[in-house]
Each structure stands twice: as C-alpha cells, then as structure tokens.
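Below is one structure, written out as structure tokens; the observations come after it.
One protein chain omitted, others in place.
== chain A ==
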Amino acid sequence: MSPLQAVPLFIAIPVAIMVVLGSTLTLIGALGFARLTSFYDRLHAPTLATSWGTGGIIIASALMFSVIEGRAVIHEFVIGLCIVVTTPVTLMMLARAALQRDRAERSPVLPEDMQLRPQHPEPPAQG
C-alpha cells in the first residue's frame, strides 16, 4: 500500500480542497499577469500567487505530510514566511523603477499630481 492510500478520507478532502484552491488562485494570477496591459496593473496579479496561492498549497502539504509521517511537518511555513517577507523587496524595486521612468518621460499614464515626488516645493528645471 502506498503512503498516499494510508491517508484517511477526512484528511484527504481538506488537502485536495487546499491544493485546488491554491493552484487555481496561482493560475488566475498568472492569467491576469498575461492579460493585463498596464505595468502597474500587472504588479497586482502575481500577489494572488504569493498570498493564498502559496498559502493553500503550503497548508495542504503540511497537513498531508504530518499525517503520513506521524509528526508535525511544518517547515513549509518557513517557505511561506520567506515569500511573504521578501516579495515586497522586488515588487517595490520594480514599482519605483517604473515610477521613476514614467516621471522622467512625463508619461501620460501618471495623473497630474503624481508627476513629481511629493516633497518638491517647486518643479525642478527638468523632470
């Protein structure tokens, strides 16, 4: 009997639900990432995958392997923690780079009050 068959039904069902939930959210995020047109909109789509997309799969994995191995297998949550703590670094870097470029180009994507960094009292000679 394989270890998978040893998993009782009342554990298998929540595991399956969490896996399907997590992977569906990740898929929706990926689809959105492909379909959206503006860079700033696209920043939002992958956050589906980094929040409950990862969360669902992590919970399912921890639950299933804890049951199979008969001890608490919780190191998956370290992955989740690392994703949650490190995502802002890359997203902020990308976002600030885009903002910087759009301001330099006076891009019409940005509304009027966003063209300058909020602390400038008077407009600089060249934006």
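We take it that contacts are C-beta pairs under 8 Å (C-beta built on N, C-alpha and C of every residue); 3 or more make two chains touch, one makes a residue touch a chain; residues count from 1.
Just so we're on the same page, contacts and distances are computed from a predicted model.
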Omitted chain, identified by the protein name its UniProt record gives, among "Heme ABC transporter ATP-binding protein", "Probable glycine dehydrogenase (decarboxylating) subunit 1", "Na+/H+ antiporter subunit E" or "Peptide/nickel transport system permease protein": "Na+/H+ antiporter subunit E"
Touch criterion as defined above, residue of A:12, A:67 or A:91 at the omitted chain: A:91
Identified contact with the non-displayed chain, of A:6, A:20, A:74 or A:104: A:74
Of A:8, A:70 or A:111, the one touching the omitted chain in the full complex: A:111
Contact footprint on chain A, counting only the chain that is left out: 25, 28-29, 31-32, 35, 37-38, 40-41, 43-45, 47-48, 50-52, 55, 74-75, 77-78, 84-85, 87-88, 91-92, 95-96, 99, 110-111, 113-114, 117-119
